[in-house]
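The other protein chains are all here in position, but one chain of the complex has been omitted.
The chains carry the letters A, B and C, assigned in the order they are written, with residues numbered from 1 in each.
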Amino acid sequence: MTAIPYSPDYAAPQTGRTTYLNATHTIRSWLLTKDHKRIGILYMISITIFFMIGAGGAALVRINLLTPAGILSEPAQYNKAFTIHGVMMVFFFLVPSIPATLGNFLLPLMIGARDVAFPKINLASWYLLIIGSSFALSAILFGGVDTGWTFYTPYSSTFSNTHVVLMIVGIFINGFSSILTGLNFVVTIHKMRAPGMTWFRLPLFVWAMYATSLIFILGTPVIAITLALVAVERLLRVGIFDPALGGDPILFQHMFWFYSHPAVYIMILPSFGVISEVITCFARKRIFGYVFVAFSSVAIAIIGFLVWAHHLFDAGISVYSGLIFSLLSFLVAVPTAVKVFSWTATLYKGSVSLETPMLYALGFIGLFTIGGLTGLMLATLGLDVHLHDTYFVIAHFHYVMVGGAIMAYLGGIHFWWPKMTGKMYPEFWGKIAAAITFLGFNLTFFPQFVLGYLGMPRRYHAYPPEFQVYNVLSTAGASVLAVGYVLPLIYLLWSLKYGAEAGPNPFRSMSLEWQTPSPPPTENFERTPICSQPPYAYDLQTPMGSPVPTAAAT
Amino acid sequence: MADEHDHVVPTQVYARVLAVLMLLLVVTVAAACLDLDHIFHAPYWNMTVAVLIAITKAVLIILFFMHVKYSSRIVWAFASAAFVWLGIMMTLSLSDYTTRNFPEGSPTMPAVQTGPEIIRPAPRPDAVVPGASAAPLPHTAPQRTPAAPPA
Amino acid sequence: MTEHIATEHAHSLVQHQFEDAYQQKEAATLGMWAFLATEVLFFGGLFVAYTIYRHQYPDPFRQGALNLKWYLGGINTAVLLLSSFTMAMAVHAAAIGSNAKIIRYLVLTIIVGGAFLGIKATEYYIEYREHLIPGLNFAHDPPSEEEVGPFVGAFEKVQGWFDRVVPPRQKEEKRSDTEEMFFLFYFIMTAIHATHMIVGIGIMLVLIWMAKHEMFSAQWHNPVENFGLYWHFVDIVWVFLFPTLYLLRQP
Partner (left out) sequence: MDMESPLRIFPDSAATQAWRTDVLFFFELTISVLFVLLIAGAIVYMALRYRRRSEDEVPPYTPSPAIIEWSFMVVPFGIMLIMFFWGGYLYVQDRRPPPGAMQINVIGKQWMWKLQHPEGPREINTLHVPVGRPVKLVMTSQDVIHDFAVPEFRMKMDVVPGTYTVEWFEATKTGEYHLFCDQYCGELHSRMVGRVVVMEPEAYQAWLVGTVPNEPAAVSGARLFQSYGCAACHGQRAPTLAGLYMSKVKLDDGRVVVADEYYLRESIIEPAAKLVAGYGPIMPSFRAQLTEEQIFDLIEYIKSLGLAMDTSVPGALPTGPETRPSTQPFNGYRPDLLPNQPPARQPPTYNETGGSPTRE
């Protein structure tokens, strides 16, 4: 056992330094900033708002399902509620969640760059998100949309008489926000790495962001053009997907899921990155099988493009492509299994401390494992015939999206909160919130697995009475879950003013972003760092566990 | 690396490429005038030829006009990735549409080997038989039962 | 979005986040290629949908192709290839650092590109007069001689000459619903393509302005080079649009 000495020059007083936070003060300087860290903060604030709107939709849904007849008097209200929930959560919260907030903030720090490659584009993509979301919100304010977030034709293109076009415009614009973010990240990772920061010295979060950006770049344009076609069909009353004019509604589903299934990996891949960072830091170990974990991210991104039609097994596609897509869907589970096993194996003979981010991370592994395994059931053709479009599917992807992506997002926020703000979050309340979230989540979504196998269809405003027990359980869990989400909001804001000074590296992490004061200065590092060690090399004794003697690079 | 990238392509190259492109344009028009499917007794010949020529043109433009020929490997990768992904989307979507009715026939077909002769579907012994001996039950009028019966 | 990339570094030679001009140039080029990748998939979605419908309704789509003035499309292809050449020359001029030549070739490119848009507009007008625009005036029966007017009639005549050389087989007068779908794709794809060209011409005006102020040099001309990539990409899109829309006329 060798100690990590805590070197004084990194314990230097944090006050009185110019940081990216106090460099300038005007609102204007924030709205026109080109600093990736400030843009990350802007993203965090905006998507928190979108999350609340989406959560409102979820609350309506869960309350309505308390009684078999449905509490909301109008089915239309319920349909609009779950559409708001889906659209806001998927397109405006989950997709930008980790990449645009933590990614923007951390990517240049982790690779030792002063900023992303194209700061102006970075800011532009935030404004695109805001413009797109304002379209979506106006669609909601003008009376909402009732197509569900999937916009299946011909209902969305011909039959729905809600503000579909407005919503589509919002998602279209938001898509370009994603594209520009991904473009920025790919170029940054390729061209802006600090000297010595080779590909296999990159933190796994960076690998995950690279894979995510690939999907952003190659997938998003397809959903853009697909939804644009729906809008055209709706406005001009001409048949593209409408069978009345010879169109094929199943083609829409193909094109929609060509993006929207990889979009699932947009949501979960960055979470994988966060978990890899947290686990290694709080176990003080190298990740088990770095190369495998790194490449599994890219493999997931690529294979993720080959599996979309497993959403169409019961939609009338040919039996043969059903078989093809089922096999490919199982294939994508392999790299995912590698990740889960490697994280678990990383704990072996480690020095595990169960602080809040670690609790979230371990909770993530458990919940994501359940989500992934139920995913196998849905990828099994014979079972999907029964489970498709039931609450089993709902439970499955909430285990991945909420139990996976959001748990990782919260864990990451706690983990890097000291770096972002220079303040520590209250550890006790952090642990409490993590526990509440975990319990509330399982109480909410596990009953839905049972409901699903019993056959309760999704998007039902009213349901047969024998399903009520599980719905009541689920709603009860949802209220617990809500507490688990409100708590961090409160105490993190509280910590901004009253939190303890964090210091540059409170968790003794070895990755690069911790080797600069927190909050970091505007250009991240006083001097361009030189990377001289493999990632997570906690076992190599260097002063204060820093792999980076930040000597002048010049 | 740098010098390789600031590589200045002589203008004659551009001129020659333009000439080839124009030639290919003429060829593709000429090919479209012929009924190749009929000539080769196989479908999709016209389409294949047209697309192949288009691909050739695109590759010429990418290699020379867009300097990929003189660029780093990463540019090669980016330039090809997009088209690879497009190929994925195209082939996997078509894997559905081309096999919809294959080989057992369309989705409504029962799994039986059909010969050139007429296959008799199974008789319908349960047809309406005037005056069947079974005692008629009280007819249950078809009704719309909502999921949640207002109990 | 392309403006951002093309004029990313217009104002300062090396921005603060870059180590040197070479890293900046590499990053800009790579960014442009990544953007073009998204563009490929953007048009790609349309091409996939078009291919699948063509596979499902071969004959109505062929009938649609027979209603297009394919020789205009051919001329346009030649025009666009020419503009690509002039653009390549402009990039060459930038590489040798001559702002005067940059301006000359960019102006040429604008002229040739404008010619393309003019011909395209003429086609649109013809199709408008022939009631081929879905959602606006698509009619199942082709209009008569006097309805289309002499101007369009002239193009019809030219088409007639070509048709005498290569008579179109099994042309039906009446247009079907699925033929309307063909024209829908025709207009969407060509319109998006034309939009890209108009944006491109706008950017070229900016570049000319920059060149007028001697901003480019042999060392730094990323905007010209990256815009060249964009322009050539637009050209490539048309190279695929022309045969798939106009030329598949055989049964």
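Keep this in mind: contacts are C-beta pairs under 8 Å (C-beta built on N, C-alpha and C of every residue); 3 or more make two chains touch, one makes a residue touch a chain.
It should be emphasised that the depicted structure is a prediction, and the values quoted were computed from it without experimental measurement.
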Among the options A:21, A:131, A:236 or A:381, the absent chain makes contact with A:381
Contacting the left-out chain in the complete assembly, out of A:33, A:46, A:158 or A:524 | A:158
Touching the left-out chain: which of A:366, A:426 or A:521?
-> A:366
Contact footprint on chain A, counting only the chain that is left out | 1-5, 70, 75-76, 79, 146-148, 150, 152, 154-155, 158-162, 164, 234, 237, 243-244, 246-250, 283-286, 288-290, 292, 313-316, 319, 322-323, 326-327, 330-331, 333-335, 337-338, 340-342, 344-345, 347-354, 362, 365-366, 369-370, 373-374, 376-377, 379-386, 388-390, 450, 453-455, 457-466, 468-469, 538-539, 541, 545
Residue positions on chain C contacting the omitted chain are 56-57, 59-60, 172, 176-178
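Note that only the chains that are shown with their structure count from here on.
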Rounded to the nearest whole Å, what is the centre-to-centre distance of chain A and chain B, using the mean of the C-alpha atoms as each centre?
-> 33
Indicate the whole-number Å distance between the mean C-alpha point of chain B and the mean C-alpha point of chain C.
-> 24
What is the distance in Å between the mean C-alpha positions of chain A and chain C?
-> 37
Residues of chain B whose C-beta touches two or more other chains | 74, 81-82, 85, 89, 93, 97
Multi-chain contact sites of chain C, meaning residues that touch two or more partners = 26, 30, 34, 37-38, 41, 44-45, 48, 52, 56
What does chain A use to touch chain C in their complex?
-> 108, 113-121, 124, 176, 179-180, 182-184, 186-188, 190-192, 217-222, 224-226, 229, 232, 235-240, 245-248, 251, 255, 258, 523, 528
Chain B partner contacts - residues on chain A that touch it in the complex | 68-70, 190, 218, 222, 250-251, 254-255, 258, 305-306, 308-309, 312, 316-321, 324-325, 460, 462-465
Chain C-facing residues of chain B, complex = 2, 5-6, 8-9, 11, 14-15, 17-18, 21-22, 25, 28-29, 32-38, 46-47, 50-51, 53-54, 57-58, 61-62, 64-67, 71-72, 74-75, 78-79, 81-83, 85-86, 89-90, 93-94, 97-98
